[in-house]
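Here the complex is missing one protein chain, while the rest keep their positions.
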Amino acid sequence: MSASQIQVRVLLSIVIALCLGGVLIVIDGHNPLAAYAALLNESFLDYWGLSNTLVKASPMLLAGLAVILPLRAGVFNIGGEGQIYMGGLFGAVVALNIPDTPGVLGLIAIFGAAAVGGGLWAAFPAYLRAYKGTNEVIVTLLMNFVAIHIVSYAVSGPLMAEGAPYPYSEEIADQFKLPILMPRSDAHLGILIGVLAAVLLYFWIRSTPSGFRLDLVGRNARAATYAGVNAKRNIMMSMIVGGALAGLAGAIEVAGLKYRLFHLFSDGYGYDGIVVAFLAALNPIVAPVAAFFLAGLSAGAGTMQRSIGVEGSVVEAIEGIIVICVAAALVVRKPTADSGWLKRLLPQRNKNAGGV
Amino acid sequence: MAAVLSVAEVSKSFGAVQALNKVTFEANRGECIAILGENGAGKTSLASVLMGLYQPDQGQVALDGTPCELTNPSVALDNGIGMIHQHFSLVENMTALENIQIGLPAAKRTQRALRDVHGICSDFGFDVDFSAKVEDMPVGMKQRVEIIKALYRNVSILILDEPTSVLAPTEVQPFLDEIRVMVAKGLTVLLITHKLEEIVQAADRVLIMRHGRIEGDLVVSETETHQMSSLMMGSGDTGADLSQKVLKEPGRSISNETALALSSVSVVTENGVRLLDDINLEISKGEILGVAGIDGNGQRELSEAICGILEITEGVIVLDGTDITSQTISERIETGIGFVPEDRHAEGLVLSLSVAENTAIRTIQDPKFKNGGFVNRRAITSYADDLVAEYDIRPGDPSLPASALSGGNQQKVVLGREIETASRLLVVVQPTKGLDVGATRFVQQKILEASRRGVAVLYISTELEHVLEVSDRVAVIAFGRISGVVDPTTTSSQEIGMLMTASKGE
Partner (left out) sequence: MFGFDAALISDVLASSVRLGTPIAFAALGGVFAERSGTYNVALEGGMLSGALGAASGVFITGSVFAGLICGLICGMLTGLLLGGLVIKLRVNQLVAGLAVNILVAGLTAFGARLVFGDMAGGARVEGFSTMEIPGLSSLPVIGSAFFMQDPLFYLLVVVGGLSWWWLFRSNAGLDFRAVGENPRAADVAGVRVFRMKYVALAISGALAALGGMHLVLSQVYVFTEGMSAGKGFIALAAIILGRWSPAGAIAAALLFGFFDAVQFKLQFSNPDVPYQLFLILPYVASLAALIFLVGKTRAPASVGTAYIREQR
């Protein structure tokens, strides 16, 4: 399948998913067109809505890249969520310990620490996968919960702000707060960091020998080995860089939006990253668009509910439908002449037993 | 009395390839018929028709005189035809008795019914530990479990596909004896093999296949083995001298400087199977050494050992005076080893990438593909353009994904890439697989050109004619050993045939 065919299939899947989501909206007793129009208006065309979308898009984008890069090397990083938490933790600890450092220098230290935190958290499952053959999906999933509880411990214990009613840390110094892009809104510089990362990844994979080789591993590990590529090392590298990107997302949440480390500060962005990766069909340069779209959907859930009265959680259902549709669309083979689409959905018995 | 099995005028073709061409024979109760032939001679296709995997285009199969439509394997099994493949259909971590029960109706699974299994064992003299897990069994016992599985399903015709290829040498004789016991009990055994001594020991009759035809239906006790091998090799009736077709220019001079030297190279698996057994080979600069042999005798392992994919357990590999035994794959590529692997889809190409990108996958670090540390796609494309033109790869657009090309054109992409980049050694495995006559000639010319540049070439193929056409010397590989090295201008098909089928110690 060529890149354009893939994008066409993804777009078709989105259309199908939106139609199915429309059915859900009808079940809820509302007009889907009005609902989608409201969503479009509020999430993408309205100043405040757009800023809200951008705020959500930046962690989603980085989390999406954290899935895309390892998957280009054939590894499933489902640990974005945990890596975000570790990135946020490392970044916050550094930020709280160097309150008098000048802004830029401090930010470099904070983001560097966040990248290290996320990268380390990803290195462990990567090592297990590359050298021990342990299933990375289950390991990264389980490590997400560990990371969440570590942060929970940190903000309700050693990092807890004095007199805080909930578990959260002290505020970071003012010079570490990311600049705001859209005045008076929350939209901060984070989205640009994400887009920059997407562009860099795109050029890395497309235009450097090391990126080319990493991509080979994911496409055909055996042929890559025959071509002299060290698959294990590439698996490690892709996961660590992916984890570092997710770690950056954690730091961005801290330095760009919340200014503190909170218990449960990431709202499932690591999992949204999986959806972004699918929507982008693993192309980093498409990931910003995918994240923007998904963030808009997610940000629009609340507004849709307020303006039209549609149950906002329908958006989550639509996201789920999109993932299923895209997953299926990317593997469905060209239908053969004798099988209608309905027939393809039903289990067939013995059909090929007499064939070659 | 009608024959147990009669096959009449059965033909089957796949596209332009005639896999079976009016195959006709009969088999009787209590008879072992060997089916002898080179790779692609039609042995497996014939077995597949009998097992209901392939439907014949023409002709029919009759069992006990009744015409029979064998539409799928379970129909074949219901009609009493069972087959033991080289890859066993056994569940490794279940016991033998459990394996025998899988899929049977409840009536055949009762304790009482299963006593018959022991009856089968004592009838045929099988020694099987039914409570042991299959994974803990030696290969020979696994094979017996497969056979018992078939016999417990009341099979009367048993097809054995290269049954001794998986056995250790010491296990072969007892196995052949058991075939005789089965035959004595009235079973019909079809023994697919290419080992002449087994035919002499176990078979009553031999069918010799070549190009989908039955070239001979002979009584084993009345036939000399060299007669069988020459019928198999196909020159017995024409008497043509193979060396007449040699492509090389006369008086070709080869440097006496050694390029590649393998000394005592062995690859032994954890189970002690010797995939490569004490290989000693030398290739001079500019020389083409052909490796002939029947498929699966160590060709793949030999090529992979030289190119660094398979780690050798014993011996030394030296290229141009440098010991490369412990070099990585990429180091060997940089040294100047080109490699055309056997399976171009899985090993040679990345089908989802473009043809252009595929021309660069092994040498992306080459300065000609780089521009200040970055991949120079323009350079790759222009290189690919040249290669596509030079090797007449169609369609001639290197931006297409490799999956869009036909098998033959895919093969040309791999060949072109490796022939052009090999500066010291070129290892090619089955280079003409899937190519038509013209393309085959062309590829052979290209390989000859590479040798004229001083590149040493290891030309591994099961197509004996092609090997003889291009090689300066021909090594014959059999059972992981080099059974002989011959001069293609003076050898005969009989000589090579005997070397190919010669097992250790002959």
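Letters A and B mark the chains as written, and numbering starts fresh at 1 in each.
By our rule, a residue touches a chain if its C-beta (ideal position, glycine included) is under 8 Å from a C-beta of that chain, and two chains touch if they have at least 3 such contacts.
All values derive from a computational prediction rather than experimental measurement.
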* Sole contact to the chain not displayed, among A:133, A:165 or A:183 -> A:133
* To do: Tell me where the left-out chain touches chain B, residue by residue.
  => 53, 73-74, 77, 88-94, 98-99, 101-104, 106, 109, 149
* To do: State which residues belonging to chain A touch the missing partner chain.
  => 24, 27-28, 76, 78, 128, 132-135, 137-139, 141-146, 149-150, 152-153, 156-157, 271, 274-275, 311, 313-321, 323-324, 327-328, 331-332, 344-345, 347, 349, 352-353, 355-356
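Everything below uses one rule, namely that only the chains that are shown with their structure count from here on.
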* List the centre-to-centre spacing of chain A and chain B in whole Å, with centres computed as mean CA coordinates. => 47
* Structure fact -> The answer for chain A against chain B in the complex is residues 1-2, 206-209, 211-213, 216, 219-220, 222-230, 350, 353-354, 356
* To do: Name, in rising order, each residue of chain B that touches chain A in their complex.
  => 14, 52-55, 71-73, 307, 309, 328-333, 339, 341, 346-353, 357, 360-362, 364-365, 370, 373-375, 377, 401
